[in-house]
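Note that one protein chain is taken out, while the other chains of the complex remain in position.
Chain naming follows the written order as A and B, and within any one chain the residues start at number 1.
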Amino acid sequence: MPDSVISMDKVNKWFGALHALRDINFRVSAGEVVVVAGPSGSGKSTMCRTINRLETIDSGTIRVNGETLPAEGRELAKLRSEVAMVFQQFNLFSHLSILDNVTLGPIKVLRQSGAEACKEALGFLDRVGIGDQAHKFPAQLSGGQQQRAAIARALAMRPKAILFDEPTSALDPEMVNEVLEVMTQLAKEGMTMLVVTHEMGFARRVAHRVIFMDAGQIVEEAPPEAFFTNPKTDRARDFLSKILM
Amino acid sequence: MNELMGVISTLLRAFVTTLELTFLSAILSLVVGILAAAMRVSPVPPLRWAVSVYVRLVRNTPLTIVFFITVFGLPQVGVNFSFFSFALLALTLYTATFVAETVRAGIQAIPIGQIEAARSIGLTFTQVLAYVVLPQAVRSVVPPLASTFIALFKNSSIASAFGVAEAISVMTNMVNVHSTIVLSIMGATAAIYVALALLFGRAFTWLERKALIAR
Partner (left out) sequence: MTGADRHLFDAPGPKAIRRMIIGSIIAGVLAVVALAYALVQLTDKGQLAAAKWLPFVTNLDLIKFLLLGLGNTIGAAIVSLGLALVLGIALGVGRLSEAKVVHTPCAAVVELVRGLPVLLNMLFLFLAFPLAFHIDLPAFWTVVLALTLYNGAVIAEIVRAGVLTLPKGQREAAMAMGLSWRQTMALVLLPQAIRIMLPSLISQLVVLIKDSALGFIVGYQELAAQAQSAALLLNNPLQTYMIVGVVYILLNSLLSEASNYIGERQKRTLSKVYASARVAAVDER
């Protein structure tokens, strides 16, 4: 299926005795927004991280743009540069200014010139609404601003897809929306996104598909309306009843 | 008074030797220590083991014994250096273990998220090291290294017992010659030590602020 940007086939992963991912199969097509939901410890982060090989897998195949994920070296670095990642804890480089955070990848990986990278970076920072913060350091920004900067850093790599691992879970409640709005905008512009989140409102409005995980397995996969109004499994129903209270 | 002035100028010359010894061993222990730290975090197990054995052994040995082994032990196997070089060797062997531990701790204190973020934008291993790990490690390492080097400055005095004419050794000689101004001689020596230690402290604080400027 050459159309899918990300695909996983029969992926298994163990942490010692813990079977963290069990026979995971799924695809994300170009322009698609897929939300991954599930209780804590169900393997959502692990699945997300295997796509960038921040975690290795024990069996199965992961493909990005039809290409099998390389095990190491420059090939791996190149593939990672094509799939950006936004972390729960933002992980902005603490020793660099916001602008330098955004330009580091374009300059060192994409080999853009400093001036070009800078100009584009300012554009991305404007897009996420923090153009005026470019010369500050991460610690001087609020959580919501930091996460938006992290999204700008991801965008600057001109990725084929962006992985979000609970991007709003570490934020104070009043900052959640500013980040979700940026993500919603990206989705509208056709960005391919895999989003681990507990924000069911976002899933309902923006996702094309919801994947529900439990105990390392994909238990249910459905369009958001169907998933929220008529979950097929008990586990999903149980989960939804808890989270939508 | 004249006697004391003469003594002080001799003392000051001896402090030049102290400083030479300190600076040279500081540079050497920095090099050895960083190499050792690199081996200590490398994915090659024998290198890690070798360094952790070295650090464990030397850190638990008194510097005096390290001096004894280098100055009196090495000539037994045909290694003959000047006293100054032996002192340099002993101080470096000892201080490098502290540098190695500090640098290793500095690297390991970097939150893993920083490194994962660097990897996930496609930086290669060397790039992650050059643009994220080292700049951050340098900052957390400056304050503890400052204490290590100030301790080295004071530790260099032990070389006085092993044939090096540094400040303490010259002070002891002069105390024997000028027996009427013993307290002044020792007081002057102490004052110079404290002044230099404070000066180094200041210099490192300045360096730390430079290293931290981006915050």
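Assume contacts are C-beta pairs under 8 Å (C-beta built on N, C-alpha and C of every residue); 3 or more make two chains touch, one makes a residue touch a chain.
Worth saying up front: this structure is predicted, and the values here are computed from it rather than measured.
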Residue, one of B:24, B:165, B:186 or B:207, that touches the chain absent here: B:186
Sole residue of B:138, B:151, B:165 or B:207 that reaches the chain not shown, by the stated touch rule: B:151
Residues in chain A touching the chain absent from view: 53, 55-56, 70-73, 76
Interface residues of chain B (partner: the chain not displayed): 40-48, 50, 52, 56-57, 60-65, 68-69, 72-74, 76-78, 107-108, 110, 112, 115, 119, 125, 128-129, 133, 144, 147-148, 150-151, 154-155, 157-158, 160-161, 168, 171-172, 175, 182-183, 186, 189-190, 193-194, 197-198
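Simple rule for what comes next: only the chains that are shown with their structure count from here on.
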Chain A and chain B, separation of their C-alpha mean positions in angstrom: 46
Contacting residues of chain B [partner chain A, same complex]: 111, 113-114, 116-124, 127, 131-132, 135-136, 139, 214-215
Chain A to chain B touching residues, read off their complex: 52, 54, 73-74, 77-85, 87, 89, 91-97, 104-105, 108-109, 137, 139, 150, 153-154, 157
